[in-house]
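This view holds just a subset of the chains, kept in their places.
Order of writing sets the labels: A and B. Residues in every chain begin at 1.
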Amino acid sequence: MDFSVQELAAFVGGQFAAGPSVEARVHRASSIPEAGEGDVTFYTNPRYLPALKTCRATAVLVPDNFTEPVPPVAIRVADPARAFAELLERFAPPPVAYPPGIHPTAVLANDAEIAEGASIQPHVVIEAGARIGARTVIGAGSYIGHGVHIGADCHLGPRVTVAARCLLGDRVNLHSGVVIGGDGFGFELAADRHVKIPQTGIVQIDDDVEVGANTTIDRARFGRTWIGAGTKIDNLVQIAHNVVLGRHCIICAHVGISGSARLGNHVVLGGQVGMVGHIELGDGVQVGAQSGVGKSAPPKTVLLGTPAAPIHEMKQQYARVARLEKLVQRVRRLEEAIKTERSTPPAL
Amino acid sequence: MDFSVQELAAFVGGQFAAGPSVEARVHRASSIPEAGEGDVTFYTNPRYLPALKTCRATAVLVPDNFTEPVPPVAIRVADPARAFAELLERFAPPPVAYPPGIHPTAVLANDAEIAEGASIQPHVVIEAGARIGARTVIGAGSYIGHGVHIGADCHLGPRVTVAARCLLGDRVNLHSGVVIGGDGFGFELAADRHVKIPQTGIVQIDDDVEVGANTTIDRARFGRTWIGAGTKIDNLVQIAHNVVLGRHCIICAHVGISGSARLGNHVVLGGQVGMVGHIELGDGVQVGAQSGVGKSAPPKTVLLGTPAAPIHEMKQQYARVARLEKLVQRVRRLEEAIKTERSTPPAL
């Protein structure tokens, strides 16, 4: 992008106080703490007001009612976040386009079916019986196992693995390094050794799911590990065998979900949450970061802590533990009072 | 599989009440919560009884003494889990076979030694001095470093890295995305900068070890990082330099073990456990999920929490913390009683 402040204000439909800086040029979008000369930024969260007061950006989009004096030229708009998002979209570099076709270095089984408009990038391997849907991109170095079915308009980043027989819907987005369909972690102890329990099921991923870099989703012991439509999974998440996630869930980075756990729709798990197996979280359950969930919870519950409890209880508990020293002091005073009481003859 | 209920009962050697449904056909195995028409499932855990009472499966394997009325046809067997496992094994799709030979797209050093029956999949790289044992499969896109020795009957999934000089025994199973032999994380602070400490050791993995997808095991500072025979490691685990794991351990997903820690045999670490470096856990130690282990522990200890303590102490501690509000109220009542005591002249 390359704008004068005046042109920028016109683009976002904003108001600004006239001044000498209106001819200054803006060519980049940045956050408040990072912005320098030539940058436009935006302000909505009061947490960033101190930073804005020393910000070296050339211009800042602010809410209509913002009146603080700040170094950048303040351009007032109804919704600064939305106006900034529109700017970004307008000036973002175009997304990389992967032209249709099969790269000559890709290795495809004779009976692999590649639909029209699909793009098979270099060094991809597609095994027997696999099907790739229309306009789907398979990133460089990815491995698509025997009998895998992938829908239309999917995007697999470089170096993704989808192992045998797993199923992906349409518009599924797998980032680089994702592993779908590794064996579930199941062993039986026999004569002091762990004997592998065959993991003969699959992973099924429904439409519009996104899976972050290096996340792993294991195949089921039998039947399927199942990710519902519209669910979004962050990086480095572990989803064990036979787990079922509902639709439109949000699973943050480093979450670990143990075998056969079930989540309803619109469940949100914060970063580093752990869940034991064979439990169920109802629709709309939310779990705070780092919590350890050991029991099922009804719809809409908000959980926190290890072992996880309803968030208001856990916050009270944190507060009580932090005040424990005061409680100890109160007990000490009581002990002294009792002692005095006992050693003093009652006043007559 | 495709059975009538009657044929199914015969196959598992089970009893069922005659009725019109005995001709209904079963063609899939599912868990209770997922099962629908045409599915067979099994029941052992009373936790699933409510789900079984509304289950739409066609048939369910139940224990001999099970008498509850449930929608599916109940087939009574001595051990439903075992009977179900046999069904699964009998009807599982055959595991993918990778025929012996070296794919023409693989890049092998002249002096790499590939034993008879080994299968080197597409786009594999095998460096100088490496040796691959008989019948071992090296998955597509894997990288086998200089001087690596891999035993017989191993299976490396697609996109595995085994870096220079690391050693694998026989029947080792590495899932997709595993990285063996990255540098240990060792630096020395010199004049405010971190200077890398050379990591010149190796990783040694003994027979019958399984390592889950995207797990990382770092090479030793010197000597070896060592994984004992029969140990099973889940996905996304981090094992640091010079760690030693004994035989037949179970290490669940997202565990992090810091440098030079040592585990005995048959140690079990739950998901997301963290261990500081230079400590030792004796044979048969078990650590609950998400615990943070900061000290060595003798054989057979069962630990929980952060900082980890013996599980019964930690469970009592959790209970005491949960009851803290009651303790505060008791102290408040005592304070009021003392106050009354003091302001009331003793009864004469």
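The definition used in the following text is that a residue touches a chain if its C-beta (ideal position, glycine included) is under 8 Å from a C-beta of that chain, and two chains touch if they have at least 3 such contacts.
Bear in mind the structure is a predicted one, so any value in this text is a computation, not a measurement.
Chemist: Given the 2 placed subunits, let me have the overall number of copies in this structure's complex.
Modeler: 3
Heads up, the rule we're going with is that only the chains that are shown with their structure count from here on.
Chemist: Between chain A and chain B, what distance separates the C-alpha centroids? Give it in angstrom.
Modeler: One centre to the other, that is 24 Å.
Chemist: Which stretch or stretches of chain B touch chain A in the complex?
Modeler: 28-31, 33-34, 45, 47, 85, 88-89, 92-93, 96, 103, 105, 121-123, 139-141, 157-159, 175-177, 208, 210, 212-214, 230, 232, 234-236, 248, 250, 252-254, 266, 271-272, 289-290, 318, 321-322, 324-325, 327-328, 331, 334-335, 338, 341-342, 345-346, 348
Chemist: Mind listing the chain A positions that touch chain B in their complex?
Modeler: Its residues touching chain B are 105, 107, 123, 125, 127, 141, 143, 145-146, 159, 161, 163-165, 177, 179, 182-183, 185, 187, 192-194, 196-198, 200, 214, 216, 218, 221-224, 226, 236, 238, 240, 242, 244, 254, 256, 258, 260, 262, 272, 274, 276, 278, 292, 306-307, 309, 316-317, 320-321, 324, 327, 330-331, 334, 337-338, 341, 346-348.
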